[in-house]
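The complex appears here without one of its protein chains, the remainder shown in place.
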Amino acid sequence: MIERRGWRARALRLWLPLGFFLLTGLAPFYWMVVTSLKPNAELYNRRIMPLIVYHPTLKHYIDLLTETNFLTWTYNTTLVAVVSTAISLVFGIMLAYPLARMRFAGAGLIAAAVAATYLVPQPFLFIPLADIINNLGLSDTLTSVILTYPTMLIPFCAWLLIGYFKTVPRELEEAARIDGASRWQTMARVVLPLCIPGFISAGIFAFTLSQNEFLYALIFLNKTDVRTVPVGAIAELIRGDVFYWGQLMAAALLGSLPVAFLYSFFVEHYVAGLTAGSVKA
Amino acid sequence: MAAIPQAAAPPRPLELRVALGRWLDREAVFSWLMMALPLIFLFALVGYPFVYGVYLSLENRPVAQPGVFVGLRNFIEDARDPVFWQVTRNTFIYTGVATALKMAGGLALALVINQGFRMKNLIRAALLLPFIVPTVLSTVAWMWILDPAFSVINWVLVHGGLVTPPGPSWLGNPSLAMASIIVINTWRGLPFYAISLLAGLQTIPLDLYEAATIDGASPRARFWYITLPLLKPVILIVTVFSVIFTFADFQLVYVLTHGGPANATQLFATYAFDIAMSGGQLGRGASVALAMLPMLGLLIIGLTVYMRRRE
Partner (left out) sequence: MTRSTPLRSTSRRRFLKTTAAAAATAVVAPPTVTVAAPKSLTLIHESSFIKAYDAYFQNTLAPAYEKLTGIKIDYELASVGSLQTRVTTIAETGHGADLTLNFFNWPFLYDEKYIDVSDIAEAVGKQQGGWYAPAQEACVVNGKWKAVPFGNVGQLMNWRTDWFKEVGFEKFPETWDELLEAGIKLKAKGHPFGFELGHGFGDNHGWIYPLLWSFGGHEVEPDGKTIVLDSDETARAVDFARKFYQQTMLEDCLGWTDVNNNKAWLSEQISCTNNAESILWVAKHDFPDIAKVTDQAQNPKGPKGRFHVLNCWSHSIFTSTPDHDAARAFLKWLTDKPQLSAWYASSETYYQPFLHGYDDAPMWNAEPRNIPYRDALATAHLPGWPAPVSRAQSEVIAKYVVIDMFAKACSGTSTKDAIATATQQLKQIYGQA
């Protein structure tokens, strides 16, 4: 893009708005950091400046890691998120590709049905689902959530991918067909590679949504060793009406910073993939 | 292209294979085969529970007791419940305002981070943090941020002489409470919009912009006539999902206010949950949750039509 040079223009277009978004987005995290490092006595003290930690302590982190099952919950959360995302992406592709690029009888109906699936909210589904999960003997297992999370992720991935699939020009596909490729080959060798940014996008969201999910985990996962971070933290870092704020905030940070760091690598990938895919003849 | 009959044994399986291959290549067959597995999965884990849930909503079904079919009575009772209508208003306002803010903000942020700059990967990942952190935990942090005694905003307002101490009650005043949950929802969901739109932005071929610039188009014109129209499919999809998410939102309200003060922040999901779980009325709870669907459906259809029409 041809832009006007000059640092003032750049500041206005980039640094100022970026600064604004960073500030508003990350301010709560500053609070979380500060709270996780403050000893309790300081936390409740209204007379001192709340944004500074006078006697930082790592006690909350240590307690979180040694006295609770936080590491187990983190492992569970990651495992569930990875598997659910994988299932959802694969199933999402299997649904999205035909809906985006094929014409066949019943396409509209299926598209509507998939959309309808997504409209069904979790607080409505969880009782019948609890029944099914229990009858399959899966309660208190990670399988229960691995099976139920894709129900909210697949329609989402499918729809997102339909959008990305649609942007691949027909000419590429037709060229491949003329060259004798089967539909499968066209899909696998021509269209899908161009949509990798879409997969990364969908994957990031599916992963994040899995990590964040609370209601099903609350219902299905009751034993501490199978809990995920959101449920474990709320169940065990809150006793009665007393919140263990320091540990809760430590859990929030430990549960999100590493993931964000990981994402930073994918973001690079996805930009590279995009520029490769967007230049058309 | 029929095979020549006098070919030896090998061509027959080959013929079958070719025929099979061609059959599989038919659009309909290929499509249905691909969609079979996911459709079965969704049918079993969403379709069946959905039907069961609908049946539940047509029953008077107290917990731990058998259900009695009552037809539409639950829905009629809901219509007569003043709280139900407050919940409806709340959910629409919450969804509408938060989505609008997220869409505008997300687009702005996407445009900003679409530009090249140093450390952009780290910054982009940092901007995703509100979306990544588990909602229940960030909501706990917001409890402190919105406490008038500890809030930076209150401190600024009080020391700036604009309000009397302790300053606005973000979770006690009914209107401010609704504003607060909208703000938190926006804070949480904006990165989602931004990153999706960013991907959309980056699939737009650069030569389109170059051609337009050569023709003398201003940055504004480039935005209106190239960027926005080409982004529309992505905006539509992301908005539809955001609307669905926000409309059915549960965690935020459950942790922060549980619907208070006096139902000012009560949403469909939390209300249905309370009725079913605390009140022990599963049928009625299901009916409230089910009431979301037509409204959601209308919203989505409306959005889709509106977006399509702006072509």
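First chain written, first letter: the chains are A and B, and each begins at residue 1.
Following the convention adopted for this analysis, a residue touches a chain if its C-beta (ideal position, glycine included) is under 8 Å from a C-beta of that chain, and two chains touch if they have at least 3 such contacts.
None of these values were measured; they are calculated from a predicted model.
In the complete complex, the residue from A:130, A:172 or A:192 that touches the missing chain is A:130. Checked against the hidden chain, the listed residues B:172, B:219 or B:233 yield one contact partner: B:172. Across the entire complex, the residue among B:40, B:100 or B:149 in touch with the chain not shown is B:149. Taking the whole complex into account, chain B touches the unshown chain at residues 62-65, 77, 80-83, 143, 147-150, 166, 169-174, 177, 257-264, 274-282. In the full complex, the hidden chain is touched by chain A at residues 40-41, 44-46, 127, 130-131, 134-135, 137, 139, 218-219, 222-224, 231, 234-236, 238-243.
Heads up, the rule we're going with is that only the chains that are shown with their structure count from here on.
With centres taken as mean Cα positions, chain B sits 13 Å from chain A. Here chain B touches chain A in the complex through residues 21, 24-25, 27-28, 30-32, 34-35, 37-39, 41-42, 45-50, 52-53, 56, 105, 108-109, 112-113, 115, 117, 121-138, 140-142, 144-145, 149-150, 152, 187, 190-192, 195-196, 199, 202-207, 209-210, 213, 233-234, 236-238, 240-241, 244, 247-248, 250-251, 255, 268-269, 272-273, 276, 282, 285-286, 289-290, 292-293, 296-297, 300, going by the rule given at the top. Chain A makes touch with chain B in their complex at residues 1-2, 13-14, 17-18, 21-22, 24-29, 31-32, 35, 46, 50-51, 91-92, 94-95, 97-99, 102-105, 107, 110, 114-115, 117-125, 127-129, 131-132, 147-148, 150-151, 154-156, 158-160, 162-164, 166-167, 182-184, 197-198, 201, 204-205, 208, 211-212, 214-215, 229-230, 233-234, 243, 245, 248-249, 251-253, 255-257, 259-261, 263-265, 267-268, 270-271, 274-275, 277-280.
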